[in-house]
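For this view, one protein chain was removed and the others were kept in their places.
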Amino acid sequence: MRGGNKMTKKLINDAGTVIDEMLAGIVAAHPRHVRLLDHSPRSLISAGAPRPGKVGIVVGGGSGHEPGFLGYVGRGMADGAAVGNPFASPGPDPIVATTKAVHGGAGVLYIIGNYAGDVMNFEMAAELAELESITTRTVVVTDDVASAPISEAGRRRGVAGAVFVFKAAGAAADMGRDLSGVAQVAEMANASVRTMGVALEPCSLPATLKHNFTLSADELELGIGIHGEPGVERGPMRPADAVADAILDRVLAELDPPPGSDVAVLVNGMGGTPLMELYIVARHVLDRLSRRNLAIHRCLVGNFLTALEMAGCSISVIKLNDELKVLLDYPAEPVLFRDF
Amino acid sequence: MRGGNKMTKKLINDAGTVIDEMLAGIVAAHPRHVRLLDHSPRSLISAGAPRPGKVGIVVGGGSGHEPGFLGYVGRGMADGAAVGNPFASPGPDPIVATTKAVHGGAGVLYIIGNYAGDVMNFEMAAELAELESITTRTVVVTDDVASAPISEAGRRRGVAGAVFVFKAAGAAADMGRDLSGVAQVAEMANASVRTMGVALEPCSLPATLKHNFTLSADELELGIGIHGEPGVERGPMRPADAVADAILDRVLAELDPPPGSDVAVLVNGMGGTPLMELYIVARHVLDRLSRRNLAIHRCLVGNFLTALEMAGCSISVIKLNDELKVLLDYPAEPVLFRDF
Amino acid sequence: MDGIEEITPADFVALLRLVCQRIAAEQDWLSELDRAIGDGDHGSSMARGWQAALDAVDALPEPLSFSAVCAAAARGFVNSAGGATGPLYATILMRGGAAVKDREMLDLGALASFFDAAGRGIRERGKSEPGDKTMLDAWLPAVAALDAARTDHKKLAEALNDAAEAAEKGAEATRHMAARLGRASRLGARSQGHIDPGAASAALLFRTFAQGVTEG
Partner (left out) sequence: MDGIEEITPADFVALLRLVCQRIAAEQDWLSELDRAIGDGDHGSSMARGWQAALDAVDALPEPLSFSAVCAAAARGFVNSAGGATGPLYATILMRGGAAVKDREMLDLGALASFFDAAGRGIRERGKSEPGDKTMLDAWLPAVAALDAARTDHKKLAEALNDAAEAAEKGAEATRHMAARLGRASRLGARSQGHIDPGAASAALLFRTFAQGVTEG
C-alpha cells in the first residue's frame, strides 16, 4: 500500500524545472527527430515539420503521461506537441506557437483529451490561430467509459484510446488527406474506441510529493482517470482476470463488436506496473476476445499513456473497419518509440 | 517510502502461474513474431529461427526484468530466450530446448548476466547441448561497476549494459559472422560498457508480495542490483543531477573515453520510475558527456532491463569503435519493442 | 484603503497582490480539496497563475490602466496556471477589464460590473451553469451580493464583505451538490461531501478583496 502522508521520492532536481529539463533531455537524446522552438520552449516539433501541403497535427495536454502526448511526435503521427506542466494543460501561447510551427498551409488538427483545461486552452489558441489565418479543427477524445454514462458520451474523459486516434489521424495526414478528412478519421477512431482503467496504487505530483489518493492494502479503484480522478468503484483487490473482466464487461457492452469482426487492443500501463503484469492482463483480454470470435488485428502492451508512477492499467478496444486497419498499419515513427 | 511489512499489490492471478501467463500473453499479442515450444513452454523463439547458417543467439535468465531478456527476441537480436521464474535462472531443460530450436547449424551463443545461478544452469545446458553435437559459446555480461572492484571485474554482475551486448552480437550474427566472430563481438561490447544503478524504492516478488529491502523516506541506494541486491552506498536522497554524477563519476573513471570519441548511452528505468524522471537524468548525463567533448552516437531512455516495480534507474555508457557503431545502427526488431 | 470608496489602478494591483499571497498561503488546502474530487493541482495552479499574473503586471510601464493591468495579468495567468483555471481566470480578467476599461477609478458600481462581466465570461468559456459545482457557485452569489449592496447604498468595504460572505456560503453549498452536469457528476454520489476547489479559491479572492479594502 502506498498513500497516506508520506513523501514520495523522485529523480528530479526541482519541481519547478521538471518539464523544461525533461524536454531538454528528449531533444538531447533524439536530436535528429525533434526540436524545441527557440521562442516557445514548451513546443516540441517533429524534425520533418512543417511539410508543405500536409495537414499539421498538434497534440498536447498536461505532462506526467509520458510517453503520452509529446512522445507521439514524429513522422506518421503528430507534427508537434504543446507541453503543459504536470497534469495541467498548456496555455494558449505554446499551443499557438506549435500550431504556427507545424502549419504547412493545409490547416492544423488539434487532438486533445476531454478535460476542461485542455478544451478551453486549445479553444483560446484556436481563436488566436484564426486571427493569424490558420484554420484549425479540434477533435476531443472521449474514450473513457467510466467517466460518464453513454447518454452523455460527450462529457467522457480522454484516456489511452487517444493512441489509436493519434495513429489513425497521423496516417491519414501523412497520406495527404485534407483537414476535414483527417478530422473525420480522428472522429471515427474516437467513436470506435472504448477504454477503462484501474489503479492499484496512487501517484504523486513533483510539486507536492504527496499521493493524490489513498487505497488501502486490499483495495483497487476501477475506472480511475489518468490524473488519479476517482473511478466508478472502489473495491477489494482481485485476480488479474477478474479485473480485466470487470473492465471488458463495460467496454464490450458498449462496443459490441459483431462476431468475426476485427479489433485492436491496447493494454496500457499507468506508469508503475511491470510489463509482466500487463501481459498477464493481455493474455486474458485476448483470450476473451478470441472466444467471442473477434480477430485481433493488433495488440499493443506497455506504457503508452501513463499517470506518473501510478500502479494499474487500462484496457482499450477499438472496432476496426477496412480504413482503420490500413491506417493503424501505416508506418509511424513517434519519437519516444524509436528504440532500435 | 515503500517497504516494511505491508503487502504489495499485483495484477496477477496466482504467483505460481505468472510466468506461463505472461508468456501466453506475449505470444497472443505478437503471434507473427514469436512462438513458444510445445514441448518446452519456457522457451520463447523468434518466428524467423532457426535460420540455416546463422549463429543462433540465446539469451535468458530470471523473469521480472521485462522487457529484459525475452523482449530482445526478434530479427537482428536474439533468436530465443530461456525464461526462468521471477529473479531465478531457468533450469537446463528449457535452455537446451531453446538451443536446439534456434540452432541453424552454425552453433549457438549464450549471452547471460553474471549470476551464479545463470552461469551454472547455462553451463549444465552447454554440457547437454554438446552431447547433442551443438557447439555453444557463452559470453557473460559483467557491466555493473558497483558489484566488484575493477581488479575483480570478472565477478561483476551483468545489468542493463547487456542491451548493447545483445544488439551488437545480434547484428553480427544477422550479418553472417561465425560463432567465434559473434562471441568476439559480444565480448568486445561487454568490455566496452559500464553501468551503475540506483534505487529509490524496492520491489517485491509475486510469491512473497513483500518488499525485498527497505529504504527510509529520505534514502536511496547507489549501486543497487537488478534483483535488489544491496549497492555500494546507502545515502540521503539528492537531486537527480547529483545522483547522475555519483554514477557517472564511477562509470567514466573506468571507461575514460578520450575526448572526441563516440559513445552510446542507456538511461534505463528499473520499472517503477516514470519516463519524465529518466529524461531528466538523461539531460544531465548527455550534457556532461558533451562537455567532455564526446559524441553521443545514440541514446536510449526507458525501461530496458527492469527489476519488477523497483523505482530507480541505471546509467550505461559504452565506448564505440567503428565496428560497434555499425552494429548498434543495424536494424533490429525485438518483439517487445515493435509498437508502431 | 480603509473606508475608501474608489479603487485606483495601483490599489487594484495591490489587491491582486494580496490575492496572490493569500492563494499561495492556502495552496496546500486548495490542492487538498482538488485531490478529493479532481487531480490535486488546483492550489499549485492558482499559485503559479497569480504569481505569473503579478510578474506580468510588475513589468508594465507606468502609468497603469485597468485594461493594461487586466490584459497583462490574464496573459501571465493563462500561460502559467495550466489546467481549467488558466483560461477561466484569463477570461475573468479580460472580460472584467473590458467592462471597466474607460475608468480611472473603480467605485462600487464599476467593481460590480467588473465582477458581473467576469461571471458571464466564466459561463461562456466554461459552458457551465450554476449548480454544476464549479467556481460559478461562489462567483454568482458574490456578484448578486454586490448588486444588492449597491441598491442599499452600502459602503464599498461593507459591500465587498457581503460579497465575500455570499461567496463563502456559495462555496460551502457546493459541498452538497451532486450536479447532473459538470465535472462533479462524473464521480456520481462520491462527489458529495466535498467543497469544489475552484469555488473555494473564488471565495478566497472575494474575502481578500474585502479585507484589503477594509484594512488597507
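Worth pointing out:
We just call them A, B and C in the order they show up, numbering each chain from 1.
Quick note on the criterion: a residue touches a chain if its C-beta (ideal position, glycine included) is under 8 Å from a C-beta of that chain, and two chains touch if they have at least 3 such contacts.
All of these numbers come straight from a predicted model, not from anything done at the bench.
Contacts of the undisplayed chain with visible chains (whole complex): B.
Across B:E201, B:E229 or B:D339, the single residue that touches the chain missing here is B:E229. Annotation: of B:T8, B:S89, B:T138 or B:N268, B:S89 touches the absent chain (contact as defined above). Within the whole complex, the absent chain has one touching residue among B:T8, B:S43, B:T99 or B:N121, and that is B:N121.
Listed for subunit B, the residues touching the missing chain in the whole complex are 62, 84-94, 115-117, 120-121, 123-124, 147-148, 155, 157, 205, 207-208, 210, 212-213, 225, 227-230, 232.
FYI, only the chains that are shown with their structure count from here on.
Each chain gets a centre from the mean of its Cα atoms; the one farthest from the centre of subunit B is C.
Rounded to a whole number, the gap between the C-alpha centres of subunit A and subunit C is 32 angstrom. One simple way to say how far apart two chains are is to compare their mean CA positions; for subunit B and subunit C this gives 54 Å. The mean-CA centres of subunit A and subunit B are about 28 angstrom from one another, to the nearest whole unit.
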